[in-house]
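Only one protein chain is missing from this complex, and each of the others stays in its spot.
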Amino acid sequence: MFEAIAFYTFSFLTILMFSITVMTSQALYALTAMAAGMIFISAFFFMLSADFLGAIQIIVYTGAVMALYAFGMMFFDTTREVKEKIQNKNIVFVLGTMVALLVVAIFMAPVVSENIHALYPIQEGLGNTEQVGIVLFTKYLIPFELAAIMLLSAMISGIVLAGKKMDNSLTLMADEEIELMQEANEKVNS
Amino acid sequence: MPNIFTPLLARISPLKQTLSEDDLSIEVDAKNLFNNIEFAASAGFDYLVDITAVDYLSYPKTPVARYAMVYILRSTDFKSLLTIKSFIINEEVESITQLFKAANWLEREVYDQYGIKFTNHPNLKRVLNHHEFVGHPLRKDYIITNGQHCSIAESLMDEMDVQLEKHNLKDEEHMFLNLGPSHPASHGTIRTLVALDGERIKAAVTEIGYLHRGFEKSAEHHTYSQVIPYTDRLNYCSAVMNNVGYVKTLEEMLGVHVPKRAEQIRVMLMELSRIMDHLVFLAAQLVDMGALTNYWYLYNPREDVYNFLSKLSGARLTNSYMRIGGMSHDLYDGYEEDLQTIITNVQKGCADALALIKHNRIFHDRAKDVGIISAKDALSYGWSGPNLRACGVNSDMRYLKPYYGYDELDFDVVLGSHGDVYDRIMVRFEEIEQSIKIVKQIQATLIDGEINIADRSIILPQKKEVYTSIEGVMNQFKLTFEGIKVKPQEYYGSIEAVNGELGFYVVSDGSGTPYKMKVRAPSFLHIAALPEIIQEYQLADAVITLASLNIIAGEMDR
Partner (left out) sequence: MDTALLVETVIKIVVILLVFSALAGFGTYFERKVLAFMQRRLGPMNVGPYGLLQIAADGIKLFTKEDIIPAGVVPLIFKIAPVITAATAFMAAAAIPFLPSFTIFGYEVHPIVADINIGILYVMGMMAVGLYGPLLGGLASNNKYSLISTARAVAVFISYEVVSGLAILAPLMMVGSLSLLDINDYQAGGITHWIAFSQPVAFILFWIAAFAETGRTPFHLIANDHELIDGFGTEYSGMRWGLFFIGEYANMFFISFVMAIMFLGGYGDGSVAGAFALLGKVAFFFFFFLWTRAAWPDVRPDQLMWLTWKVLMPLAVINVVITGFVLMF
């Protein structure tokens, strides 16, 4: 019974939160609701005894949404409402509906179909964490490593793009270097 | 005549000239004013001390014109003083901002107070008075009781836009942030508008005047003795120092010398004030870095000095202890013990604070190479005192132009090398040590004798005489109501105060009240440099840089 109550409560909350994310025109509400929705989703993992995935859901999405916040801060005055420019409402409506239908179809497929078997069935006696590990490092090894390489390259390019001035730390530079840099700056300024 | 004046007088043919010891004052024609100053600057007088104007509207002897500009310059070795005066006809002068950076704010002040316009000035607007203020308060026809209610704060964007343009920055790419007037780091009421890129300050504008009380206007309406309590409120962290600076100027104008014992007590109290002020500075500075504990380590011994001054003068903060020609009374019995306690506690407090920060990597990383100003810029901005000495320039008047027997005392002039926050902190730590040394020497050599001069036209008679003789009553009455008569002259006197050269430019007209008085406040010149120093540093650096200048709003805003 508890499980049913918890399930419906969290379902309601999750849907509500994501609805707010979509409906509101206030950036701060949207971001907050999205973060809350992501955290409520983790409740389903906990209910399914997938503790590891639940915790990971929280950690990863708090970080991800945090980065979104950072962008939000840069682009909008978060205390004001964002004015959206929608040129053709029909296109938005049609595309939105189609995407929604597609998503429903994708997620309904496993429910409707009955021929789905787990290739790596749950092994008794092992914890949740270990099972995730086994699957990751056997069946999904190549996608996993590819994702890792992709992230690494993204990180490096990020550093290259953002970190051009990262080495100029006045506290770590020798006096001569600072003077050189100041001279260079003066030249630019004058 | 010192050699330094010879080429000057050969080139400039002054209308009038007076020479005394190392100081020369000349009067030149308004037409050649700029060229003459430019020449003086190239001939060794390259330190601008002060700029002010005099309004001769109600002066007894009617001069050539209503307004005169006064420029006070100092030679490179700080030993000779050159005062250039010039009567101006049409209330317009050429600005000397291109010669001295300090002239920028000093000329703004003259414009603000006297309404004299400076051509070619980059930013001629009010500096001490509110921007809504109508009229110019230091003009003699501005009535002192004529108060005005000003309410709307300035946006400062007019100055900021100039700054942004100068650095090729775009308005919309920056966040503008007001540091102050009420901000924990402003230590009083100073407002700095900064343009931030992330946390980096790209441009800054400083606004002062929130504590402007019209000291100079008030001084014109009080007798010379009544001004003494006002001087307490200039640098309120070291009130005695201002007392001495003021009375010393007056004594020099009157041509009197206080007895040796009075000189010694003055030096002792000045050095105690220096210790006290430096303790406040260090405590506040370190707290601004987050080093909280130092605050109490340094403030507790300051409390001892306050208790000592309170016992001595009856007041903790605003002592008003000095009188023209001496001081209100002698030291109390048993002061030696209190002095000993102070010295012990100050040394302990400083040692403890130093132990916390001296080898602390975080402190070094925060303070070193932050808020740097080069010696050249600092001199151009008219900096003085510990802030200038931190840049490695020896500007200590106590050493270069000794007064009150400083030449007989053994002490070191403390110099920094880099002109950063770290140097400003450490110079002050060491100056406390040197001041203790001076106090100890004074205590050992303090002679007995009078503390006041015997001149009855300057010093009030004993209370016994006042109560028992008609001469005494009359003497007291005349001195109190008419004030000390100072024969007509214009004089600039200065001392090495805590923050730097504290000078008083006094114009007397023979009556008992000053005709004009201008304070050369070191903090006013220090803060003018702030916007330039904090550029390209982080917000956190700006906070400690502001603290490291030891701005005392009472002195800066007057």
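Here the chain labels run A and B in written order, and each chain numbers its own residues starting at 1.
Here is the rule we go by: contacts are C-beta pairs under 8 Å (C-beta built on N, C-alpha and C of every residue); 3 or more make two chains touch, one makes a residue touch a chain.
Nothing here was measured: the structure is a model prediction, and the numbers come from that model.
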**Fill in**
Sole touch to the unshown chain from B:Tyr295, B:Tyr335 or B:Tyr399: residue B:Tyr295
**Fill in**
Missing-chain contact among A:Met66, A:Val94 or A:Ala109 belongs to A:Met66
**Message:** One chain isn't shown here. Among B:Phe5, B:Tyr71, B:Phe281 or B:Phe363, which residue touches it?
**Reply:** B:Phe363
**Prompt:** Residues on chain A that touch the omitted chain in the whole complex?
**Reply:** 2, 26, 28-29, 32, 35, 39, 46, 51-52, 54-56, 58-59, 62-63, 66-67, 69-70, 72-73, 78-79, 127-129, 169, 171-172
**Message:** Using the document's contact rule, name the residues of chain B that touch the chain not shown here.
**Reply:** 175, 177, 183-185, 196, 198-199, 286-293, 295-297, 300, 356-357, 360, 362-363, 365-366, 538-541, 543
